[in-house]
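One structure below.
One protein chain is absent from this view; the other protein chains keep their places.
Here is subunit A:
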Amino acid sequence: MPGKLKAKIVAGRHLPVMDRASDLTDAFVEVKFGNTTFKTDVFPKSLNPQWNSEWFKFEVDDEDLQDEPLQITVLDHDTYSANDAIGKVYIDIDPLLCTEAASIISGWFPIYDTIHGIRGEINVLVKVELFNDLNRFRQSSCGVKFFCTTSIPRGYRAAMVHGFVEELVVNEDPEYQWIDRIRTPRASNEARQRLISLMSGELQRKIGLKVLEMGGNAVVGYLQCFDLEGESGLVVRAIGTACTLEKQSSGSLVNTHTHPNTAPASNACNSPSKDGKESPLAHGCRSTHNSPVHSACSSQRLSQNFSVSVPTLIFTGMGSGGSAGKEAGPLKTLLRQQTQTALEQREFPFFTLTSFPPGFLVHVGGVVSARSVKLLDRIHNPALGNTRSYKLLDWNSVTADEPETRDAWWEEIRQEIKSHAKALGCHAVVGYSENTSICEEVCILSASGTAAILNPRYMREGCLDIGSTDQRFDDPSPPSCGFCHIPYDELNMPFPAQLTYCYNCRRQKVPDVLFTTIDLPAEAAVTGKGCLIQARLCRLKKKAQGEVNATAISNLLPFMEYELHTQLMNKLKLRSMNALFGLHIQISVGENMLLGLASATGVYLTALPAPGGIQIAGKTSGDLNNEQHIQAIQKRINDTIAKNKELYQINPPELTEEGVGSPIPEPRHRSRLFRSHSESSDEVSELDLSHGKKDAFVLEIDDTDAVEDIHSLLIDASPPTGFYTCNTETMPGIYNWTTAVQMFTSVRVLRLSNANLSNQSLNKIFTDLCENLLKSFYFKLRSNIPCCLCHLNFTVAVPEEELIQVSVTAVAMTFDKDQTQERFITKGGIETEEQLQFPLELCADSSSTNAQPSSKFSGVPENTIVSPRAASVDYGSFADRCSTWLELLRLKAHTIRRGSVKTISSLEHCSPLTEGRPRSLRSSRSFGGSSVTMVKMTPLSFLPGTRIIKYLGIINMFFIRETTSLREEGGVSGFLHSFIAEVFAMVRAHVAALGGNAVVSYSMKDCVLMENPNKNQAQCLINVSGDAVICVRETDQEPMTSMTNIGQTCAADGAT
């Protein structure tokens, strides 16, 4: 009996009128936990009842405490007929189980009904008394902290990062049970909500157990998803990163604050002394260089590592390379060995984190991803052939509704990711995430991450305390560029890439382009600002059933990945940038089409070489009209690049060979696309798409694909003045955030009226849809200018045939344009410290090795121009190869169930960056407070201008809303609009009841909308999550408990 749960029902307000005759309500409340139910007295004839009940006590196992929600039902008493339900409140009591989180839940909760929405509010008090449990074999994992935040939470430091934890649970979906035919929609919805709440509780408990086993005390980057597989069931799965977190004492926090560290700040200014300091290093590197790497050996290496029965694409970062600086060699090996042992003990060296304590991330290899197409089995239809699909999928001896099947599916994908990472010379995958897309019985499982080499210090026991002794094993690269240095062996590269010496430290090699799924490291050196880059793609497919359908989809996948990648690359070059962060590729499947959306934040990493331009080439020369046409397009592209350079303030330092004296390799870029598909590793086909030795990234205009590409390239409008966009946490180059944040969710659904659309027109429609959404945001948020739309998270779905749904959640953060440089510098230093929560000596270290490129090379004559570089893709030859390849695919169609793609981009280049993100602490205007606590929400892990002083627990909520009077509720837009507003309201109420005033790392994981306008019906499911926190303004030491304070913050929030 290890726990006692106590609940008290205080009062209700704004209740709906349940008795038409009196225009009043006779309300009472049922409080249920597990199988125990208590009732309050009836409070007659009032819309604002005061129950002021006794404390209802539930004596329960802590296992149940973790699994079950507290269920509060408000009813209207009726003497003659059955009592009518007004609505329900589910309270997740998990935050109370952790000593460091909330101690009491107290506040007004919206009373929610799945048919009517919010119907009044109820004031509830909940407490938990936990008894110590010494049982070693306990099933509960109380006390393990969960964070949605994908970085080490502020105020904590990671004593140890244990690694990947995953779990999934499966159940039948109540919506598809036989009983659903006879029960009301309300009962069915409530059964579903309750089941999912139970399942996520169980899942969290199981993950917690795994964490305890590993010796950790927290899960960071906790990502939970639902797969609504229809008749075959309901899957709730979660992944996360187990850590041992230590709370930083407030004293040390203050210390960091006041410590006069100007290291990062010095990056921002051009101190001439840096020139002298850095140039010897550059000289040191110069001697070694330059034998191009053979593609043959790399491909061999790759094939050895792949044992997957799938077409695999590998995108490389383009270019030829050279050998490495010698001095780094042995150290690197040592480092690798050490880390390897630390990581090899783990089955999957994956980390769901996207930003890391400084020094954690040593090198980044590139994006690795894997996809797999599966057929869901039908529980109720064994005749239709479980066995058939099993045979097909090669999954014998498992039944569909057992978690093992799904486990095995994911296991397979993870293995593949692991091997991809290995091929890149990396032993770990960071920024790891998994998702699914389901249409009827076909399911695409996807996983992606960034291959990386990590510092072993964090993987070993007691590592941080002896950080200084470990220092010698650390890679000597400066943190501003170290992560860009290639992790793989230069002489035995996994793919052909053009390597150059790092433009920052000049000691090690970097690739020319880098793609990652992680956030931009805070210490990375960046030139100019970044922007959101999206690749969008629609592909029609024939309607089909079962395996035919699955085959068709898996055949399409590699092409989609390839085209998305090409689009990204083109758009990156068009913006004159050389790296992508936060890359997220979503492929969504519908009955007659596939949608692909890749979003990332492009930046110019100072450490990497400048990107080449894009050159248009016509195949048939001689035609004068054609020539003119090409020239016109070329001019447009060149103009756009020039314009973008200005817009994003990309003015990289001009490097000169003579001045620096180092032989920077003649920039010659080639693009290579190369794919292997084989079941055993011996069959490798390679596509060399390079057009010989062309210097520019060439687009063949004769190719229809190319025309389309160019069109889509130029159609993207850059954001209007005053707006920046990114899908990462923050935007490089913007530091002085104000406290004004505006989080929003927007959903748009398009109906394709014309049945006979071509791929091309579909693409155009899809692109316009995304672009128009962005345009709408700019307009709506114009009062926030100057501002940056951060963490723009696009999700696409094909809810029905001919429908395209795009949902976006993001936050508009206003910044102060006119802040003085001086202030920015001081703030920068302090901020970095505080934000990274990381031992000071490392910071100091980083500062000494950092140097700004502009200062480094400022004295150098500028004769050698960094000539326009280019990588080329030959579409013509690609098409040819594709067709042969397709044939091959067709032959093997029955065995192929998976498309997997590995995207690797190489990069390199370093320079110190202005890493700090000073945020302004402008005192907010004060307005009168209201009785409702304002709760800020943001998808980011922080709120500008504030400090998180306490994490109160994870918010993970699932709601269903249904209506049978769609027209009366303002159509499907009105229905969804009020539902989203209701979801926000319920999240805010829960946070406020926990004593919090903000939600960080908020995300809307699912928004599944089904409508039937003819029947006047609609149903929607929404799943949201985030971390409830208490934050204070940066200058305050105490939490803002007083109403006035809260009023102030929110007022500032809304005032802009």
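We adopt the following convention: a residue touches a chain if its C-beta (ideal position, glycine included) is under 8 Å from a C-beta of that chain, and two chains touch if they have at least 3 such contacts; residues count from 1.
The rule we apply is simple: contacts and distances are computed from a predicted model.
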Chain left out of the displayed complex - its UniProt protein name, from "Fibroblast growth factor (acidic) intracellular binding protein a", "Aspartate aminotransferase", "Trafficking protein particle complex subunit" or "UDP-N-acetylglucosamine transferase subunit ALG13 homolog": "Fibroblast growth factor (acidic) intracellular binding protein a"
Candidate in contact with the missing chain, chosen from A:Ile118, A:Leu203 or A:Met560: A:Ile118
Contact residue for the chain not shown (choose from A:Ala522, A:Met934, A:Leu952 or A:Leu994): A:Met934
Option from A:His14, A:Lys39 or A:Lys247 whose C-beta touches the chain left out: A:His14
Full-complex contact with the absent chain, from A:Asp61, A:Glu591 or A:Glu982: A:Glu982
Subunit A residues that touch the omitted chain in the full complex: 13-14, 108, 110, 118, 121, 717, 720, 723, 742-754, 765, 772, 775-782, 803, 805, 927-932, 934-937, 970, 972-974, 976-978, 980-982, 984-985, 988-989, 1009, 1047, 1050-1051, 1053-1055
